[in-house]
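Here the complex is missing a single protein chain, while all its other protein chains stay put.
Per-chain residue numbering starts at 1, and chain names A and B are given in the order in which the chains are listed.
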Amino acid sequence: MTEKPPLDLHPDRYFSSNTMERKIARHLYDLVKDVPLLCPHGHVDAKLFAINAPFPDPTELLIIPDHYLFRLLYSQGIPLESLGIPRIDGGASETDHRKIWQIVGDNFHLFRGTPTGAWLKHEMVTVLGVNKRLTGETAMEIYDQIQETLQKPENLPRAMFERFHIEVLSTTDAPTDTLEFHKQIRQSGWNGKIIPAFRPDNVTDFMVKGWRQNITKLADVSGVDTSTYSGFIQALESRRAFFQEMGATSTDQGVTTPFTIELTKTDAATLYDKAMRDQAAPEDARLFTGHMIMEMARMSLEDGMTMQVHPGVIRNHNTLIYQKFGADKGGDIPSATDYVNNLKPLLNKYGNDSRLNLIMFTIDETSYSRELAPLAGHYPALKVGPAWWFHDSREGMLRYRRLMTETAGFYNGVGFNDDTRAFPSIPARHDVARRIDARYLAELVAEHVLDLDEAEEVIVDLAYFLAKKNYRL
Amino acid sequence: MTEKPPLDLHPDRYFSSNTMERKIARHLYDLVKDVPLLCPHGHVDAKLFAINAPFPDPTELLIIPDHYLFRLLYSQGIPLESLGIPRIDGGASETDHRKIWQIVGDNFHLFRGTPTGAWLKHEMVTVLGVNKRLTGETAMEIYDQIQETLQKPENLPRAMFERFHIEVLSTTDAPTDTLEFHKQIRQSGWNGKIIPAFRPDNVTDFMVKGWRQNITKLADVSGVDTSTYSGFIQALESRRAFFQEMGATSTDQGVTTPFTIELTKTDAATLYDKAMRDQAAPEDARLFTGHMIMEMARMSLEDGMTMQVHPGVIRNHNTLIYQKFGADKGGDIPSATDYVNNLKPLLNKYGNDSRLNLIMFTIDETSYSRELAPLAGHYPALKVGPAWWFHDSREGMLRYRRLMTETAGFYNGVGFNDDTRAFPSIPARHDVARRIDARYLAELVAEHVLDLDEAEEVIVDLAYFLAKKNYRL
Partner (left out) sequence: MTEKPPLDLHPDRYFSSNTMERKIARHLYDLVKDVPLLCPHGHVDAKLFAINAPFPDPTELLIIPDHYLFRLLYSQGIPLESLGIPRIDGGASETDHRKIWQIVGDNFHLFRGTPTGAWLKHEMVTVLGVNKRLTGETAMEIYDQIQETLQKPENLPRAMFERFHIEVLSTTDAPTDTLEFHKQIRQSGWNGKIIPAFRPDNVTDFMVKGWRQNITKLADVSGVDTSTYSGFIQALESRRAFFQEMGATSTDQGVTTPFTIELTKTDAATLYDKAMRDQAAPEDARLFTGHMIMEMARMSLEDGMTMQVHPGVIRNHNTLIYQKFGADKGGDIPSATDYVNNLKPLLNKYGNDSRLNLIMFTIDETSYSRELAPLAGHYPALKVGPAWWFHDSREGMLRYRRLMTETAGFYNGVGFNDDTRAFPSIPARHDVARRIDARYLAELVAEHVLDLDEAEEVIVDLAYFLAKKNYRL
């Protein structure tokens, strides 16, 4: 058997090993590798930069918050408790972070071939200075080394942000959020651009746990009475205005399906009142959410914010895990999603208006070539978001380009989103995207579909300008 | 940045850049590059060859009739009016064709990586003698050059037809069509073989605008009273016979779903009578259309015409565009299509009869490996049409081969269809198909799945004999 090599990042990783293509890919990648990062969609906590404290330890940094990572360990029978995932039902979880790290080291082979494994490797090499592969044997040594590295001033969150060349980073925030940490960052005098994005799911979906309390909170933070539907709409508009003051340029909605419907004001109000009396049924919630996508489009036309919709995920599929550990613990599963019928009301009302910037995402890859590329290749308002979540990966992004480009072209896309909770993984994710784009374009050049000068222009658009334009950054 | 090269077509385009595969692909492509073109399914207007007048100008030739092209410009916010697309609601559209061409030049980068861009490039180089890339700067110069070229006698439609080595070209025609231009061509003494194909959608689908008038027209042209269902059926049979006299060897049906059902004569007549009283509901139309697919199969068994069905498209998704500009303006969007359940009645009745030649198309690529290849790899009557519409492209055709071949083999396909309204794009389209087949077969040879002599036989079958046999040309 071949000997285990030191941990390093090969400069040609993710490029085709075909000599001609690899040479072109290298050339194209070189044009964008140092271009600043635009991060218009993500889930990093603004608090990180407001406080700017050292990251506590490797396990706290890399394992506990990352459901991409622990879901795969869990799938092989490792209890979430033993990985330190906090129980919300009062049960105990492992608190010894070295012990948790050891488990990860013992099982790190499970991540072979996965994007999670690739990102972690990239972070270890470029951010944390690790040069050995994580295994059961090396786990403790690496833990100590990362621990030490994290204490250095150059690894404080703000310093990392600057070192990563992040031009702008968007968080994702509820309308009920007061954006205190965003304010603190502004007031601190630090120049890092951290902006919020407006995600109203916790007040637009009646089925969200605590919806009534959220409506009350919405009234509190907006100063608008939300006891009626029209008050609710005003409160949302007021919050959008506040988010814009705080730098927001986009909104986002996470929905089970992209179902849209235009209700009359009276019908919408009737549903809202029903929900306020705790009498809303799932079908009421479905109708109201479908209506609120229409309303968000109307508001976007008025205030100019870019509108994002992320449909197609069945949340909290695993009830036991949801009850013990809460949401976002690996139990969200994609399902087949119909865009062509569901979006018809929305696109017929707003899709021809090129002032609207509607970015639709999918986690059902069958919809790329069948529905989303044809829709985006026709409606002026519609763009398609990048390969997302499970498909934010070497193969996933390549499939995205292959399935989208011929029908929608490059210019109905919006560049890359890192969409992460894991701040130190941001450069790794952008790097994969840039490499895969270089690889795809290199193939087109090598096969004489594009000339090299065209590919040179496209790669810069994909890495930078499409995000800048479509998120109005 | 790399300099912009002259416009040319690389002899190895679309072949893998892997040296071994490219060499084999070249060899295979050379065997078919000059084989005559069979065009058994398309939408070129017979009038073109009846009149044989020079093409008016580049914009009229290449832009205004091509919804593949203008949909992508529209998707980026360029109004259809500014591209000269005629309004059917009385609104004004740009009439200055140089101005329209300039817009296309200014935005030609939008077509990078698309089949439309590739076809246009091929036409410019091989048909229109252009040797500069179309951009904002070159637009007017190229316009003038094409304009001049189009006046030459060798660029009259019939001369082009001959130069393209087209052996036979099928148009697509309604049963109500008198095929006047087909007659004129025959009477002209010109030898170009232009044949009609029988597409009865405008009388088999109650929901088509003007259905009642079409039924009246059908009576007029057939001389058969269509006031009853049995008269309607006779009229169709009579028109099929007429189309056959005029050279037709195939029929086509475009349907929302491939739903089939065998109604009793009485039930079918009841639906027909309802429609004649303007009382048919969408569900009636669905049942009747499903029944008419069965009837068309029965007639095909009797008169020997090859039967094509194109399902899976939601027509005129964009109501505004449909109202302003009419049908075929880029607003037709594919949707998920079930073949296995929908075709069961049809295949159980006629699928075991190898005298029937039923060619089924799909625009839902998920059905290739899941449904169509298994069905075509079993039922003697069923063949699968080539990658169609959005997937008539480098990546689309390669996916088709990868997803179909292992289960259905090569011989349950029917060769290539160019399916175009854009006459001068015909050689470009066949060329891409032949190159992709050469590329796919080269891969199989290089990976020792096929021997070279087998691939040599297959490529000729794919380029010529499968179409000849399956369309009975």
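Heads up, the rule we're going with is that a contact is a pair of C-beta atoms (placed from the backbone, for glycine too) under 8 Å apart; a residue touches a chain by one contact, two chains touch by 3 or more.
What you are looking at is a predicted structure, and each value in this text was computed from that prediction instead of being measured.
Undergrad: Among A:G77, A:P153 or A:G189, exactly one should touch the missing chain; which is it?
TA: A:G77
Undergrad: For the chain not shown, which residue from B:I194, B:I333 or B:L375 touches it across the whole complex?
TA: B:L375
Undergrad: Could you tell which one of B:M20, B:A53, B:I88 or B:A327 touches the chain left off the display?
TA: B:M20
Undergrad: Give me the subunit B residues in contact with the hidden chain, please.
TA: Residues touching the hidden chain, for subunit B, are 18, 20-21, 336, 338, 340-341, 344, 347-348, 351-352, 354, 366, 369-371, 373-380, 382, 402-403, 405-412, 443-444, 446-454, 456-458.
Undergrad: Considering the whole complex, not just the chains shown, which residues of subunit A touch the missing one?
TA: Residues of subunit A in contact with the hidden chain: 1-5, 9-10, 12-18, 71-72, 74-77, 109-115, 118, 133, 314, 317-321, 330-336, 363-366, 390-391, 393-396.
As a convention for this text, only the chains that are shown with their structure count from here on.
Undergrad: How many angstrom between the C-alpha centroids of subunit B and subunit A?
TA: The mean C-alpha positions of subunit A and subunit B differ by 40 Å.
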